[in-house]
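One protein chain is absent from this view; the other protein chains keep their places.
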Amino acid sequence: MFRYFLTRLASAIPTLFIIITATFFLMRAAPGGPFDQEQTLSPEIMANMQAAYGLDQPIWKQYGRYIASLAHGDFGPSFKYKDFTVTELIAQGFPVTLELGVIAMVLALIVGIPLGTFAALHHNSAADYAAMSAALVGIAIPSFVVLPFLGLLFGVYLHWLPVSGWEPRSLSHLALPIIALALPPLAYIARLTRGSMLEVLRSHYIRTAFAKGLPLRTVILRHALRPALTPVASYLVPAVASIMTGSLVVESIAGLPGIGRFLVQGALNRDYTLVLGMVIIYSALLIGMGLLVDLLYAWLDPRVRVR
Amino acid sequence: MSATLSVEKLSVSYANGTERIEAVRSLSFDVAPGECLGIVGESGSGKTQLLMAAMGLLAGNAVIDGSVRFEGEELITRDSAELNRIRGAKVSMVFQDPMTSLTPHLKIGIQLAEVLVCHAAMSWRDAWAAAERTLGRVHISEPRRRLNQYPHELSGGMRQRVMIGMGLLCGPSLLIADEPTSALDVTVQAQIIELLRGLRSEMGMALILVSHDLGVVAGLADRILVMYAGRAVECAATQVLLQQPRHPYTAGLLKCIPSLDGPRVERLATLPGQPPQPGERLEACAFAPRCPRAAERCRIERPQLLGSSTGSVACHFPLTS
Partner (left out) sequence: MAALGEDAVRRLRASPVALGALIVMSAMIGLALIGPWLNPNSIQSLDWLHVAAHPSTQNAHWFGTDRLGRDLFVRTLAGTRVSLAIGLVASAISLLVGVIYGAVAGYAGGHTDHVMMRIIEILSGLPLIFFVIFLTVIFGRNEYLLFLSIGAVGWLSMARIVRGQALSIRHKEYIEAAVASGARAGRIVAKHVIPNLLGPVIVYATLTVPQIILFESFLSFLGLGIQEPSASLGTLIAEGASEMESAPWILLVPGGFLALLLLCLNIFGDGLRDAFQVEEG
């Protein structure tokens, strides 16, 4: 099994490398430069700035320098936030986004899976229809609509939770953004679990488990849950991608100082190094998630480990 | 002594929209303690459905009528929690598809030990040891190693032995085996039958052996019940049934078994026609369309199961010796 993990790791690293290289060259090849939007500067100042940022070097050298500095965890200076390097910005914002995303993902799983299981056990009942309808609503309505609505309901009308802003260690500020982020994956996971559980419950080995006189709880938790979760495991990477996407908007609306907000700002300001750094971070996250899911598959189904 | 299992006028049907599909029709039989009853019938004869009804494993849309009593207790009316005391502990079932009947992601040891942990309140350690002993009982080599293996690491024959072992753990009074050999090679089939025979004499439990293969059943059963289209058509002691079948269907089945020391035949005998579909409504004798002895009465009136000293048969014109 360790060998299995190593082979997966070995193919993940080149993928990340390709992404870094591709984005780097795409950026440099783009029309216009990072300073185009400033007021027109005199050629000398332009030349000085280019030199300062190393943009006058041949492109191979720039690439080499970039990779070298990446190895040291240095993403270069931000072109727009002049006083900060990208690394500093990432260090500031990453914990916030990570906290947001992880809690949302966990919430989606610990609510979605039981909900789907419940729906499967009460197949075709009113509760089943209600749950699945709610799930459909969760999937269809985007987070940038849900969050303001939730904010209106709980913040403005009911005054239960603050609508925006951020204080360290303050859960109530994070509550609404987390719920808005978690809702689409939660709904999808509930649907997946329901469908998959229904199928697993028809299996012969579940029939055997019931015939052995095991209580329902044991049959579900020990015999049915793991095979039923395989589609959910497949969905984990898209789920993380969906949460990452959602965080862009949620952070912007709620005013949370995470890297999602930086990415959006960076795009609007054409801040090359910032966006490049963000893309690399997000890609690394997704690839890492993919590796974790591969490990998860092996745990869920022992037959996979043989390969 | 009261019967271990007593089935009385059991009917199982399924509602499908406006139609009702009858799988089992007013079936009655008893199993005495320590007796082996063989149930024979083609697919669609309802034999599996009747077992499911007895074990409370039917699908949600099934409609059950009649009574199934185990050691005097009525099973049909019980809910799952109550049934769970009996299932796996006093009545065990072995299914026909060893390849898919074991949970793929759990070790064999867990699947065995959990029965004891659940029913006998044993600790996992004690249950694991008991499981190892049971594996030895069913003649599985290296039982300790096997306990830590997964189902896909075992052959079909070994898995079936594990299933049988699982059924024996709590010392049941009744073991139900539904086509235990159908998915296995012929040589392995013989081994499993031998195993069941040995276990029966060792433990003295009652056994219901269900199969479409009369040959498999004949080797082990004390009495044989023949089912057709959801009903019992004949029931008699094994030797009596084999030598003097009274129902034309039973006779036909016997003729279908090729024999090594009979006359050499040009063609294997078969029963012409098809058994009725589960949804068909039958007022008359279900076997009449295929019966070489069918008369007008057979197409109008359904024969009742009538008993005599040697056994019972449901036929207007039963065969005489």
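Side notes on the structure shown:
Order of writing sets the chain letters: A and B. Residues in each chain are counted from 1.
Throughout what follows, a contact is a pair of C-beta atoms (placed from the backbone, for glycine too) under 8 Å apart; a residue touches a chain by one contact, two chains touch by 3 or more.
All values reported here derive from a predicted model rather than from experimental measurement.
All shown chains touched by the missing chain in the whole complex, by label: A. Contact with the undisplayed chain is limited, among A:13, A:110 or A:145, to A:145.
In the complete assembly, the contact with the undisplayed chain comes from A:267, out of A:91, A:130, A:221 or A:267.
Across the entire complex, the residue among A:20, A:113, A:224 or A:237 in touch with the chain not shown is A:237.
In the full complex, chain A touches the omitted chain through residues 23, 26-27, 30-32, 136-137, 139-142, 144-145, 148-149, 151-152, 155-156, 163, 195, 237, 241-242, 244-245, 248-249, 252-253, 263-264, 266-268, 270-272, 275, 278-279, 282, 286, 290.
Rule of thumb we're sticking to: only the chains that are shown with their structure count from here on.
Against chain B, in their complex, chain A makes its touches with residues 203-205, 207-216, 218, 222-223, 226-227, 300-303. Residue ranges of chain B in contact with chain A, taken from their complex: 55, 57, 80-81, 83-89, 92-93, 95, 97, 100-106, 110, 114-115, 118-119, 150, 152, 163, 166.
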